[in-house]
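Shown here: the complex without one of its protein chains, the others still in place.
Moving on, here comes chain A:
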């Protein structure tokens, strides 16, 4: 906010307050501390009301405050004790400020009365603020019957009605305060608390008077003090909001220029005056927060004064701010800064998401390369130790048979050679199964899944949609995933039945393996599930595990297959 509205506003408010003071000082009057305090009450309401009115012309809080200030004049004159007999009219009007104050308290901060209860209570308060002082005046002037009896009756229940109305005002205020969000509560608390104290003190003063204790200076001072606090707190919140808006406006301007990734974090840290502030961007694919470079962000435990504030946009999770707990004192500032930066946050989130994916892909590629290398070594070793050795022994045995003259011994050697060849065939089968499952070559994924289901001890129902043709890598990954998942069902699930579902939708292969077993599978424990997740990731897919204890397990993998 620039200085100009403040200057013009002060130019209006200052003369108004001066006129007001002149008005209340005109009559001959006692000028003691209580009077001075009362003058401050009225003047501060009037002044703040004008300022608020100028700054927020459409909000009724300003006019209401100013009205309270003006309606305070009869009250002020009454304190001055200089109210002469002709001023009984003043006396009649001297309670109006209380009705206006009730209206103000219940309409703060929007200026509107929401809901029927508030409107009824404010209506009652206005009626009381005119009728009760009116009855007091009437009792003193001894009017004709039946007006006198009615006035006497009304004056008799004066303090009780004030107590009831006061309680209603307090109850409604508290209820409204509790309904608000945490941020709203923190913003309205100073004014609301001052209003509450003022109301309670006002009621207590009336109760004291009603019980014949006379005017208790303590209650009156408390009431006046709390009344002064209301406009002051309001003024404070106005000033703070103005300063915060200025900072947020600066942020918007600074974000407009082309920024490097990571700058946003610095800008937000500067605006919110928290150099330790960190931004975590949500990556839906990986279900976690990452920084601008795509590295995972660790969320702090609930200690050491660090707080997380989530930023959403259009209902979707956008980012999280990790900041100092002290920032909670300025919830509206944080909210406004997040709103101002939300577009930039969304942009940066997309970049961070992309970088996180690249990181994941690079890690998965490295893993697959390592795995492929290890696999080739294993195959070479298997061939060397198994098939090659056996074939070598076959050649030697046959050579021996060739050189043997004894026919019985020769038959024995030939039988030995045959056994070795069969064993070599067995070895070769195992090796080629390790390289690529033959059933996958022969029958594709649907046939291979049926075979896996057929050899699983638990009854497995296969629901196989039109999924082929599939890229070889995806087919292979899906096969190993189903294989491992069914092995897990057999080993851990204690299931009565299981199912495998293969489907293709929108260019993605969906593989689902479920059982009705005991659930409680934890991907963090056991490398099997992690391996499956890596396989899915290596094909650009993702894995989801749903395994509530006692609720069965459903593993769902989706992989792009266009």
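What we mean here is this: contacts are C-beta pairs under 8 Å (C-beta built on N, C-alpha and C of every residue); 3 or more make two chains touch, one makes a residue touch a chain; residues count from 1.
Following the convention adopted for this analysis, contacts and distances are computed from a predicted model.
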Query = Given the options "Protein-methionine-sulfoxide reductase catalytic subunit MsrP", "Urea ABC transporter permease subunit UrtC", "ATP synthase protein I" or "LuxR family transcriptional regulator", which would UniProt use as the protein name of the unshown chain?
reply = "LuxR family transcriptional regulator"
Request  = For the chain that's not shown, point to the residue among A:7, A:22 or A:454 touching it.
outcome  = A:454
Task = Using the definition of touch stated at the top, determine which of A:110, A:276 or A:441 touches the missing chain.
result = A:441
Remark   = Among listed residues A:78, A:232 or A:421, the absent chain is touched only by A:421
Inquiry  = Among A:112, A:429 or A:548, exactly one should touch the missing chain; which is it?
reply    = A:429
Request  = For chain A, enumerate the residues touching the unshown chain of the complex.
outcome  = 418, 421-422, 425-426, 429, 433, 438-439, 441-444, 447, 450-451, 453-455, 457-459, 496
